[in-house]
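Below is one structure, written out as structure tokens; the observations come after it.
Every protein chain of the complex appears in place save one, which is left out.
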Amino acid sequence: MEDSNKKEQSGSTHKIGIYLWIWGLLFVLSFFSYLVDWYQFQGMLRWSLILFFMFLKAGLIMAFFMHLYWERYALVNVLLWPMTAIVCFICLMIAEGKYTLFSRLFYFFVGG
Amino acid sequence: MHVGIIFFLIILGSVLFHIFTPWYWTDIASNWQGMDDTITLTFWIGGGVFVAVCLFMIYCLFRYSYKEGRKVEYKPEDKKLEKILTWATTLGIAALLAPGLIIWNQYVNVPKNALEVDVMAWQWGWQYRLPGEDGKLGTTKVTNINDENPFGINIDDPYGRDDILVQSDYINLENNKPVKILLRSIDVLHNWYVPQFRSKMDAVPGIVTFYWFEPNKIGEYEVLCAEYCGVGHYAMRGGVEVQSTEDYSKWLSEQETFQDLIAKKEKLEFESKKLAKNSNLNLNRNIYTEE
Amino acid sequence: MSDEYENKSGYQAQSSETIHAQSSEAITGGGSGITPDMDYVRPAELPEQDLYHPHSFIEKWVFCQDAKVIGVQYFLTAVFTGVVGLILSWLMRLQLGFPGLAGFITAEHYYQFVTMHGMIMVVYFLTALFLGGFGNYLIPLMVGARDMVFPYVNMLSFWMFFVAVVVLMASFFVPGGPTGAGWTLYPPQTILEGTPGHGWGILLMLISLSLFVIGFTMGGLNYMITILQARTRGMTLMRMPLTVWGIFTATVLAMLAFPALLVSSIMMTLDKLLGTSFFMPTILKAGEVLEYGGGSPILFQHLFWFFGHPEVYIVALPAFGIVSDLISVHARKNIFGYRMMVWAIVGIGALSFFVWAHHMYVSGMNPWFGFFFASTTLIIAVPTAMKVYNWILTLWRGNIRINTVMLWCLGFIVTFVNGGITGIFLGNVSVDVPLSDTYFVVAHFHMVMGIAPLMVIMGAIYHWFPLVAGKMLDEKLGKWHFWITFLGAYSIYFPMHYLGFIGVPRRYYEMYDSPYMTSGVGLNEFISTAAFIVGAAQLFLVFNIIKTMKTGKKAEQNPWKANSLEWYTSTVPPEHGNFGDRLPVVHRWPYDYNVPGAEQDYLPQTAAPSEVAHTEVEKT
Partner (left out) sequence: MSDPKIEGFELEKGFKGMAQDTGSDQTMFKGVHWGKAMMWIFLLSDTFVFSCFLIAYMKGRASTPEEWPNPSEVFALDAFGVPVPLLLIALMTFVLITSSGTMALAVKYGYERNRKMCGYLILATALGGLTFVGMQAYEWSKLIHEGVRPWENPFGAAQFGSFFFMITGFHGTHVSIGVIFLFIYCYKVFAGHYDEGKRGWFTKMKGDYVEVEILGLYWHFVDLVWVFIFAFFYLW
């Protein structure tokens, strides 16, 4: 175990530049997503911008700060595939939330 | 040897039990014959697989029980056999799934002419509400519920005024007329279930759930609560009586509407005010404290 | 050697269409001639694990870091909870079969028994027993590791589980008693008056569950990393015994499913303590509107079953794995379709995250979900059926030892197929409508995830007892134990399905006043009687163990003539570190039984190709 770590250490560490770059990029992206609120974009534009910046930031943190970009695919895939279950859960809960809201509005407010 | 025989007797016993069981479903009294048919189909296919698998296992026990020096096959896999089995199973599964989905499609699509019945559940009892002449139910709200308004109907909803109120665990339904059960609970989960109708759905507080059926056999049936709802769950029973059209309309005409109830309460209040001068009669009997 | 090795070695085994992995000959690039390269297995990537040996009695037996001791600790604690669960089930059957006979069982008590029985059996008994007990004991041995990779965390895991059990048991003694909300804990009734134990009982239950999840996470990390990162030389994933595959996949499921349980526990605790309304809509009780509003009870059900359905497979997959190994060893034949079995386990595990709402067909969720979940649910039936076929095809043309272990496996096949078929009824959405919430469901899940895994547990106990204790359990007592348990359990749950057909709802304290239920009286009496007998029959095992420990025959090193690594330890029972000075080197899969040309009817995983060069090990 120890040996393998030493090997890792003797292997290349990354140049400091890449970290600073990503760091700066994260600030800029956070600032942009803040501007989405500042200018009060509404509707699809707002949501798509929020999601875009969110995924970009998350991706940068995972890829570079957490070194996933340099990891071998075995690890990357093990970590990312389970997210499909979450995606499925999210999609179904969106449908469920809408259905609940419809039921509440229809039977308790609108009627007919 | 005897092991195989005992296992064989178990399988034989299971099949015989299934054929001669005195415990089987009650006579169906609604349009959901399709559910029963799918169950029967599943029994044929599933039961066939069960018997086949077990008999094959028993055969292996007889044929290949331990013998020193028996020649054993060494064949880690057999692609062809595995492929055949996979496809056969997939086919069988598809044959079961298809009717299931078709019937579910009917189950969630309520016919346009269905009579809406509002079933209100609480710990531990039921009461029912039918639409009046306008054919529509008024909207409701849990917080509206009080002595004057036991169903919590929104007073300003024009559809609600003529709603017919059945303050009883028992309700009558018209034979051969589709019914859309709208389930509503004011406290916890319940489930309005009549085994003969084959259909059920939970009543969930906070939303209204629904299902439909068409009763097709005149008679009285017991209503059971099929979702655990606290200590009184097992005692939460009600009843349905399916009647012919004449009997049903006679029964319907005897029921009071929300309008009647309001009028009656107002009259009662007026009189009680007079009475109150003489005695402190407490009319604030709350139906929900009864169990 | 090594060019050839680098280019053609193990990594082709994965992509070539054969199970080359089973034989090292593949690694040398084929050829049946004896060459020195034949036995080559590449050197260890990692240095030997740095083990911390115990220095005192407490470190050796209480806060022990040896996975084998932890496994036994898990096992015994889980069995203790199981006994509590068994007694609760007796009390329930007493009430159901002979109502009024035991006057002290009120409706409140009955519902408390139901709830605690369910929760204990599913979570604290079966999950802990399979993953904590068998997992801890067998994983390091079977993959050829000295211990779990994080022994200290592993020890914490057990003690966290122990505290969870203590908290759970404490709820029997708090005011109001344990919760009686049903093991699914559906709000709103769980935390409202009208449900027994809605105060302290439910709180302790939620705390205990959270502790269990935290404790399990620590254990689960160990199991996963040990299997992924600490295998011995030559042990590829495709050479692992199916037991390890089953436990591994179940652990992955647990790591991903328990979070949903943790979240729903936290949210419900907040609803109870702080008066938040995550799951609580506006509620009118006893004429008063409670201070809740706007929450959704169905949300809880989704979260719960997002955990709950994988949980079913967390119990089932280790059982699948273990039974595969037992059948193969005792039928003296390779497991049929090993790769199919592995993919089936993985596939079932992955699919289990997409089927949860089949528990909720009649819950009032969005009705269109029915189509999606019925389809995904029935798709799972295909890999499951493949596993069943492969078990019986393993028996076919084998040389079957009909001993106690094999009997339990046969019992498993019968009960599992039975329960699996009834699962197709319940998974198929519109067939589920008349049957859900009736005794059909109770019978189904007891058959498929109660009795079937229990059969495997018993088989596993008879199989591995010689390894753990160094003595052979008595066969005769074992057979009595099997037949009474199996026949009894089958006659409990097989007829119970038919109660469900009549329409008897589950969770009824008493049910005989309805006209179409009265016919069930005799059946219920019969079921209850059988339940008492089956429960009592477990004393055979207790007696057997006591007798064996006192006077039993000493076990030889590898009494079943099995191939997998746990039987090739330096001592029996294995000591801390498992394998003595040198870790074993693996050359083949663990199912080389009755290989043509071999002298014995088994080839251990450690047998090097050059030692058995004259055999015709399967290459295609």
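Labels A, B and C are assigned to the chains in the order they are written; within every chain, residues are numbered from 1.
Note that contacts are C-beta pairs under 8 Å (C-beta built on N, C-alpha and C of every residue); 3 or more make two chains touch, one makes a residue touch a chain.
These numbers were taken from a predicted model, which means no experiment stands behind them.
The chain not shown here is in contact, across the full complex, with A, C.
Summary of contacts with the chain left out: across C:99, C:176 or C:259, the touching residue is C:259. Although one chain is not shown, part of chain C still touches it, namely residues 2, 5-6, 9-11, 13-15, 21, 41-46, 50, 52, 149-150, 152-153, 217, 220-222, 224-225, 228-239, 255-260, 262-264, 266-267, 270, 274-278, 291, 293-296, 299, 302-303, 306, 586.
Annotation for chain A: contacts to the undisplayed chain at residues 1-2, 4-5, 7-9, 11-14, 16, 19-20, 22-23, 26-27, 30, 33-34, 36-38, 40, 46-47, 50-51, 53-54, 57-58, 61-62, 64-67, 70-75, 77-79, 82-83, 86, 89-90, 93-94, 96-98, 100-101, 104-105, 108-109.
Criterion: only the chains that are shown with their structure count from here on.
Chain centres were defined as the mean of their Cα atoms; on that basis the chain farthest from chain A turns out to be B. The mean-CA centres of chain A and chain C are about 34 angstrom from one another, to the nearest whole unit. In terms of their C-alpha centroids, the spacing between chain B and chain C amounts to 33 Å.
In whole angstrom, the spacing between the mean C-alpha positions of chain A and chain B is 43. Within chain B, the positions touching two or more other chains are listed as 206-207, 209.
Residue positions of chain C touching 2 or more other chains: 296, 298, 368.
Within the complex formed with chain B, the chain A residues making contact are 100, 103-104, 106-112. The residues of chain B lying in touch with chain C in their complex are 3, 6-7, 10-11, 14, 17, 21-26, 32, 34-36, 38-39, 42, 46-47, 49-50, 53-54, 56-57, 60-61, 64-67, 70-78, 81-82, 85-86, 89-90, 93, 96-97, 99-101, 103-105, 107-108, 122-123, 142-143, 145, 183, 186-189, 191, 193, 195-196, 198-207, 209, 222, 224-234, 237, 286, 288-289.
Looking at the complex, you find that chain A touches chain C at residues 1-4, 82, 85, 88-89, 92-93, 95-96, 99-100.
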